[in-house]
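Only one protein chain is missing; all other protein chains are in place.
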Amino acid sequence: MSKQLSNETLIEIKHIKKYFPIKKGLLSRVVGQVKAVDDISLEIKKGETFGLVGESGCGKSTLGRVILRLQSATDGEVIYNGQNIHALGSSKLRDLRQDLQIIFQDPFGSLNPRFLVSDIIGEPLKVHTNMTAAQIDARVVELMELVGLDASRRNRYPHEFSGGQRQRVGIARSIALNPKFIVADEAVSALDVSVQSQVLNLLARLQKELGLTFLFIAHGLNVVRHISDRVGVMYLGKLAEVGPTEELYNKPLHPYTAALLSSIPRPNPALKRERIILKGDVPSPANPPSGCRFHPRCPMAQDRCKAEEPLLAEALPGRQVACHFPLVEDGALERLAARTLG
Amino acid sequence: MSAQLQPASNTEAPADIVPQSEKPLGPWRLTWNKFKRNPFAMSGLVVLFLFIVAAVAAPWLSPYDPARQDLLSANLRPFTGDHVLGTDELGRDIFSRIVYSGRISLTIGFAVAAVAVIIGSIIGAISGYFGGWADIIFMRIVDVMNSVPTLFLNILIGAIFGTNFLLMIMILSLTSWMGVARLVRGNFLQLREMQYVEAAKSIGVSSWGIIFRHLLRNASFPIIVNATLMVGGAILAESGLSYLGLGIQPPDTSWGMMLSNAQEFMLIDPMQAVYPGVCIFLVVLSVNFIGDGIRDAMDPRQKAQLSPRRLDQWRAKFSKSTK
Partner (left out) sequence: MARKILEVNEMSAGFLVNKEIVKATDRISFNVEEGKTLCIVGESGSGKSVTSLAIMRLIDYAGGAILEGDITFNGASLPAKDQDEMRRIRGNQIAMIFQDPMSALNPVFTVGDQIAESLRLHQNKSDKDAMKEAVELLRQVGIPSPEVRAKQYPHELSGGMCQRVVIAIALACRPQLLIADEPTTALDVTVQAQILDLLQSLQKETGMAIILITHDMGVAAEVADRIVVMYAGGIMEEGSVEEIFAKPSHPYTVGLLKSIPGFEANDGNELYTIKGTIPRINQLPTGCRFHPRCEHAMDICRNQEPGFFQLGQDHKAACWLFEEHAAESKVSPARAAIEHGEVRV
């Protein structure tokens, strides 16, 4: 993306962990833990779109919710405005909700079917401001026009809107209070391509006009490439790689990133690329493999990978990767692809 | 627009800029539209409406004071003088008593249903939404209440505290909210996982706001169905208690009490039992039809099926290449 990135950090995530206990039996004895997010540190810069990709179950949605404290963290800090969000009292947290918002995936489930669209968009205003009903209505009209909805339909129920329009309603709700930071959790994944592009453009425009910072969580790699300035790739609760979007897409350093990128189906039958097909499935986060979590599926795994966990470290300027043998040299990617063919 | 998104205070737009909003067709209207087309439910509604009108208009409708005894004209046949349904053994006008009994029976029915629904909804909502200890404790209370023989409890309380109208409503409510609580809890267990609940949390809506503004509204249809059915149950329960002499006390009267009185004269004048019996039967049947009607009307699964006849008509009209 051509826009200038600021160096100011908006949100700093420090060693965030989120474990879910696995309970068993009558007495709900804790017999294990699902490490959905396992020690992730990350800085999100003001005004940028940080894309977070990964397969289902990798913990990307959980991370988004922990950052907003929609779920509590098992350990770690999320620093916003010099305060740790996870240490705030409930009234301060409620105030903070104005700055930190979320857009959901499901355009059907995320809107209360028994609320009028005007009530849905106006609800944050009702909760956080002292605006009168008329002021709220005026603001709802303004917001609906901003996101490209016909404001004369505001007193209708969500079921009368199409999927793309509902997603716009969700977006209008999330920007109602002029937030600074928005987590977009698979915000366009449920939409058809032609509608998806409309919503992506809307998000990009809103970012420009309102100076928003996005954490854009998605499994759709194309979408993330289009909208993000920087991208983080998650695998089994850990960050595998972080880097500026284009550099990461053109030259993935982690073998997992390489495999992920190579599996995107491309709308060009002439391009019979060498696909890196990974063996097996993502292991359960309740029982992650030893050492590098990717090693059982990695075509390049060596003994060291089984024993020692690689840490996220800078392998090239501005590029962080958690791999003992990152694909830094020229031709490393081709060798990886060749290896999977056998 | 946009660049300045200062919300709030000074954005009051003149009315002519704000686009007028169209009238929505909400879930209530949609349900009503379907409900209207159900003949059973509609006739139930009409019958119940007539009973309610009669109860409200009792002082004007009934020719006699229902408690006025006139031993000289006891046990009159129907249509004797202006005693439309005749009189009972104490010479009280049966029609007047039926109308006044309707007041009490219907009031008890609706009041018990209302109180039970309120108690049950609150307890069920808290159990279902918060889960954990609240759920365990409330649901055990429900279990205990369910295992106490209701009739016995009613008899006991009646024996200790005596019987009167308000106490009667209290007793019946306190022994019938458990079903609603279970129902609402089950509903909330599902509803609390909906994404709009998370959305509400993310904009800072409090738990009570989510329970009462967001979720109860979504659980309202099943609650209403349950409440209608409960009206019938309460009327029957009151009849039962009054029949046992533990309900309403004279000079008040209810359909159940009339039944109870009538049993002594079953052989002489069986019609004395038939009148209140028919009233109870009609009201309970009506509320059941209404409840079923609401349930059917809000069931989205009903899907129109293409009949072969329609298909043939369509083909004859539009199709060029039919087999």
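Quick notes on this structure:
Letters A and B mark the chains in the order given here, with residues in each chain numbered from 1 onward.
Criterion: a residue touches a chain if its C-beta (ideal position, glycine included) is under 8 Å from a C-beta of that chain, and two chains touch if they have at least 3 such contacts.
Note that the structure is predicted; figures quoted are calculated from it, not measured.
In terms of the touch definition stated at the top, the absent chain reaches A, B within the entire complex. Shown as candidates are B:36, B:68, B:140 or B:310; the residue that touches the absent chain is B:310. Residue in contact with the omitted chain (choice from A:150, A:246 or A:314): A:246. Only one of the listed residues, A:22, A:134 or A:277, touches the absent chain: A:277. Only one residue from A:113, A:163 or A:289 touches the chain missing from this view: A:163.
Touching the chain that is not shown, out of A:195, A:234 or A:300: A:195 (per the contact rule at the top).
Within the entire complex, the positions of chain A that touch the omitted partner chain are 1-3, 55-56, 162-165, 192-198, 200-201, 204-205, 219, 221-227, 245-246, 249, 259-260, 262-270, 275, 277-278, 280-282. Annotation for chain B: contacts to the undisplayed chain at residues 303-306, 310-311, 314-315, 318-323.
Operating definition for what follows: only the chains that are shown with their structure count from here on.
By the touch criterion given at the top, residues 1-3, 5-9, 11-13, 18-27, 194-196, 198-205, 209, 214, 217-218, 220 of chain B touch chain A in their complex. The residues of chain A lying in touch with chain B in their complex are 68, 70, 93-94, 97-98, 101-102, 104-106, 109-116, 118, 123-125, 127-129, 131, 134-135, 137-139, 141-142, 145-146, 150-157, 160, 170, 173-178, 209-210.
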